[in-house]
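With one protein chain removed, the remaining protein chains of the complex are shown where they sit.
For chain A:
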Amino acid sequence: MAKKTLRTLIGASLLAAASFVQAEDTRVVAITQIVEHPALDAVHEGVKDELAERGYVVGENLRLMHESAQGNSAIASQIARKFVGESPDVIVAIATPSAQTVAAAARNIPVVFSAVTDPLAAKLVKSWEAPGANITGVSDMLPIEQHIDMLQRIMPDAKRIGTVYNPGEANAAALIKLLEERLAARDMQLVKGAATKTSEVLGAARSLVGKVDAIYLTTDNTVISAAEAVISVGERSKIPVFAADTATVERGAVAALGFNYYNHGRQTGAMVVRVLEGASTADMPVETMEELDLFVNPEAGERMGITLSEDLIQDAKEIVKSGK
């Protein structure tokens, strides 16, 4: 009995695989995302909008599949298998764990990753310039050098920079390592406070008081979720807080030179279009974010004990008024 059921099941699934036929001119793009999260959702939106703008419209000439693994790696793996089984034209993988599971499952299908900080360490590509296989994409590696430039422009005397980060987040840990190296090259020092969950962010921020001249936050998901805790410590102890993403300036950080994840998604979408139009992923270099916007919040600066210069405010793309 059980044997019969199993046989029927296998038969049915094989039949389904065989009868899966695409309409002649419909392109298929599958998007897998490790978890729902404002930044990652924005990437997904960006990809969709870019595709639509370039003439790939859902329901007309495009079939778009989208699944989220809800943070569960076993489900991410099954989503990857599902997509590979349907052999779409392109698989878009958002964030490192999703990209790795797709890379393990997809042999010949082009994959474009997005929101992956270090694709080299994640072994997705052979090099940034020439990925070499069926995988390429857009990295959300922060322009750390430009961020330190900005910080030094506002606070030329700052030597000890504090940060709060989650040692369990792959992207964040990669950034912290890079930040430490780059700061050391300029004779500056990084002081770290670790927080493995949002409830620990406040304590980690407090541990920095008295040891640092300024605080700089990366795009660490855990820390950004509780950015207010760091900002309140900054205000009370007169330590200016800088951020890597512009949204945190609206919540009360002094300044950020950042990009938004919606544009990140748009850039990913543009790569997807190039693949759909026949470009080979093996020769497409991994891209990083091109557009950077300076956001400043002079009032937050006052609360943290610094005055932003006029020419800096002139340069800003957006001056955030209140924010608390």
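By definition in this document, a residue touches a chain if its C-beta (ideal position, glycine included) is under 8 Å from a C-beta of that chain, and two chains touch if they have at least 3 such contacts; residues count from 1.
Here is the rule we go by: contacts and distances are computed from a predicted model.
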Per UniProt, the name of the complex member that is left out, chosen from "Alpha-D-ribose 1-methylphosphonate 5-phosphate C-P lyase", "Ferredoxin reductase", "Putative ABC transport system permease protein" or "Sarcosine oxidase, delta subunit family": "Putative ABC transport system permease protein"
Among A:Q78, A:Q152 or A:T288, which one is in touch with the chain left out? A:Q78
Check the options A:G46, A:P97 or A:G252 and report the residue that touches the missing chain. A:P97
For chain A, which residues touch the unseen chain? 9-10, 12-17, 20, 36, 67-75, 77-82, 84-86, 96-97, 100-101, 103-105, 107, 121-124, 167-170, 173-174, 196
